[in-house]
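Note that one protein chain is taken out, while the other chains of the complex remain in position.
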């Protein structure tokens, strides 16, 4: 898993039936000081009700993202309240 | 998943039976301003009818790409209408 | 697998049921001289009782991280006592 | 998948039984102008009869590479006749 910030949303009308009803959010990985790392447009399916600007926990793999018959390779599995550092 | 632009096509006569009938498109990842990122020639199987120049949603993994007995590791699972930014 | 140092912890109240009860630690990969490599905030689930500042062995994949009904993509599977070099 | 060039071969006498009989080729990823990208020595199992200097299609994952009881994580699944660009 990794921590990322929600920075946008993808609108897609024509898509796989596995993604029907999925909320597709653009996320950017952050370091442990919450700085976003510039990267290509990574898209994760939301499963916890995340919103713009929030810091979230992203998981790879299909097992997490299988609610409501949605299937995805990256999904948002938690809202990050705080990163506590050593 | 990530957003990419369709920039070309691969022609392959001699190939695995898992790819028979598959449309093999060359894609380039983009950032959230639709700028393409230079990269090696990544190839995805199209499942939604994508065309040259279109922005598409790419998924990793076999579960998405299994229609018509085609099996692939990367596939196009949506046409991107718009990226809405924060 | 790779060797990493535990440098922090993620607090998440609103999260997937697969992560209920999981200890979510921020880890940083190290080289074989124990120098940490700057990276984004990678999060692993602890399964061996690791603490802040410890060097740990990280495994990818779900099969390792399935105790107590927790499911994760990266987990801590060992405490590193020593790296012996050639 | 990605496009690569076959540049060499690995000889290994002492190996896993999953690789018995496998042709182990060294491949280098290319961009869409067929320029090779310098990289570490990546090894793929051939399933389509590829030869030195040929451009090939590489797939990740075990499902493609399971003929003749050979199991691998990267394999050559097609010979590239041509890359057509936009």
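By written order: A, B, C and D. Residues from 1 in each chain.
Note that in this section a residue touches a chain if its C-beta (ideal position, glycine included) is under 8 Å from a C-beta of that chain, and two chains touch if they have at least 3 such contacts.
Only a predicted model underlies this, so the values are computations on that prediction, with no experimental measurement involved.
**Q** Where does chain D touch the missing chain, residue by residue?
**A** Chain D touches the chain not shown through residues 6-16, 18-19, 24, 26, 38-45, 52-53, 62, 71-74.
**Q** Where does chain C touch the missing chain, residue by residue?
**A** Touch set of chain C with respect to the missing chain: 1-3, 29-32, 37, 47-49, 57, 59-61, 63-64, 77-86.
To be clear about the criterion, only the chains that are shown with their structure count from here on.
**Q** Give the rotation angle, in degrees and rounded to the nearest 5, that superposes the C-alpha atoms of chain A onto those of its identical copy chain C.
**A** 70
**Q** Roughly how far is chain B from chain D, going centre to centre by Cα mean, in whole Å?
**A** 20
**Q** Give, as an integer number of Å, the spacing between the C-alpha centres of chain C and chain B.
**A** 32
**Q** Would you pick out the residues of chain C that each touch at least 2 other chains?
**A** Not one residue in chain C touches at least two other chains.
**Q** If every chain is a node and every touching pair an edge, decide which shape results: line, ring, star, complete or other.
**A** Topology of touching chains reads as a line.
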